[in-house]
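Removed from the display is one protein chain of the complex; every other protein chain stays in position.
Chain lettering (A, B and C) follows the sequence in which the chains are written, and residue indices restart at 1 in each chain.
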Amino acid sequence: MPITVVFLGKLADLAGTPEKEVEAPLDWEGLLDELQGPLGDAAMADRTRVAVNGELLADKTALSAQDGDEVALLPPVSGG
Amino acid sequence: MPITVVFLGKLADLAGTPEKEVEAPLDWEGLLDELQGPLGDAAMADRTRVAVNGELLADKTALSAQDGDEVALLPPVSGG
Amino acid sequence: MARFVELLTEPFNPGQFVGPFTNAHPGLGGVCTFVGEVRCDAGVEALELIHYERMTLKGMQELADTAIARFDLMGLLVVHRTGVMRVGEPIVLVSAAAKHRREAIEAVDFAMDHLKSDSWFWKREKRADGWHWIEPRERDHSDLARWA
Partner (left out) sequence: MARFVELLTEPFNPGQFVGPFTNAHPGLGGVCTFVGEVRCDAGVEALELIHYERMTLKGMQELADTAIARFDLMGLLVVHRTGVMRVGEPIVLVSAAAKHRREAIEAVDFAMDHLKSDSWFWKREKRADGWHWIEPRERDHSDLARWA
C-alpha cells in the first residue's frame, strides 16, 4: 500500500491536487524530493506542520511513514 | 399637592408601605423626622441614595422638595 | 445602530428577541448573547425583582448608550424582567451585534456587570421561612472595577 500525502489549505493549490500517493517508506528527505519549487519551500517553512495519521509530529524532520500511512502537510491556519 | 416619598427594596418593608405622602416643602431634616427607628437609620446610611423626580441627589442632605415632587429612598441595589 | 431596551413584567422567550435582533443587522460579524435565568439554589422557591419605574428603565437606556459608545457595536438589545419569577425563568437577556467578535463579547460582559450591580433593581428570594432581601456582593464591586 502506498503512502497518501495530503495537502491542506494553500498547499493544495501549490501542489495542484489535494493529495497524492507516494511509495513507502517515506522520511523527511524523501518527502521533500516529492515536492517541487514553492511547495517544497512551503513544506520547509517553520510554521508548516506535519501529521501522520492525524497525529502532529513534534519534529517534522523525524518523519518516518510506512505502508498505508497518511501524511498531512498543514500550513498555518487562517486568522479570525 | 403633597410630596410623595417612595421606599424601594427593603426600605418598603421597614416603612410598612411602598410610599407615603408628606406635607411640602420637605428638606433632609424634615424627611428624617418622618422616618422612625430602623427606617431613619437606613435612610442615613452612606449607601442609601435619594432621588427627586427620578434624579439622584449628589448630596442627599441638600434635599429641597416642593409641592408634587416625588422623593425616592434608594438602598444599595442587590448583587448578581 | 439599533438600541432596544425593555423592561418586562411577564415571562419571555429569549429566542423571540434574539432572532429579529440578529436579522435586523445584516452584514454583522458576530452576535454575542447572554441569558440569565433564575438559578436552582437549594431552598429558593422564587425570586422577586423590584424596580423603580422612573429610574430603572432610564438607567438601562443610559447603560446601553455607554456600551454602544465604548465598544464598536452595530446594535445592542437589553431585556430585563421584573416581578416574581420561578426557577428556570429568564431574568435578563443582553445581545450585542458587532463587526468583530471581541467587541460583541466584551460589550455583553460589560453590560451584564453593570446590570447586575449598577442598575436600580432590588431582589428578594422566597424560602420556606419567607422572603429575604439579597444584599450587594463583594464580587460585584470587583467585577465592576474591571471597567473603570
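Following the convention adopted for this analysis, a residue touches a chain if its C-beta (ideal position, glycine included) is under 8 Å from a C-beta of that chain, and two chains touch if they have at least 3 such contacts.
Given the structure is predicted, the values throughout are model-derived calculations rather than measurements.
One chain is not depicted; across the entire complex it touches A, C. Residue positions on chain C in contact with the hidden chain: 15, 18-19, 22, 26-37, 39-40, 87-88, 99, 101-102, 104-105, 108-109, 112, 116, 143, in rising order. For chain A, the residues touching the chain absent from view are 6, 8-10, 12-13, 51, 53-54, 70, 72, 74-80.
One rule holds in what follows: only the chains that are shown with their structure count from here on.
Measuring from the averaged C-alpha position of chain B to that of chain C gives a distance of 27 Å.
Rounded to whole angstrom, the centroid-to-centroid distance between chain A and chain B, based on C-alpha atoms, equals 75 Å. A separation of 50 Å divides the Cα centre of chain A from that of chain C. Not a single residue position of chain A touches two or more of the other chains. Residue positions of chain C with contacts to 2 or more other chains are absent.
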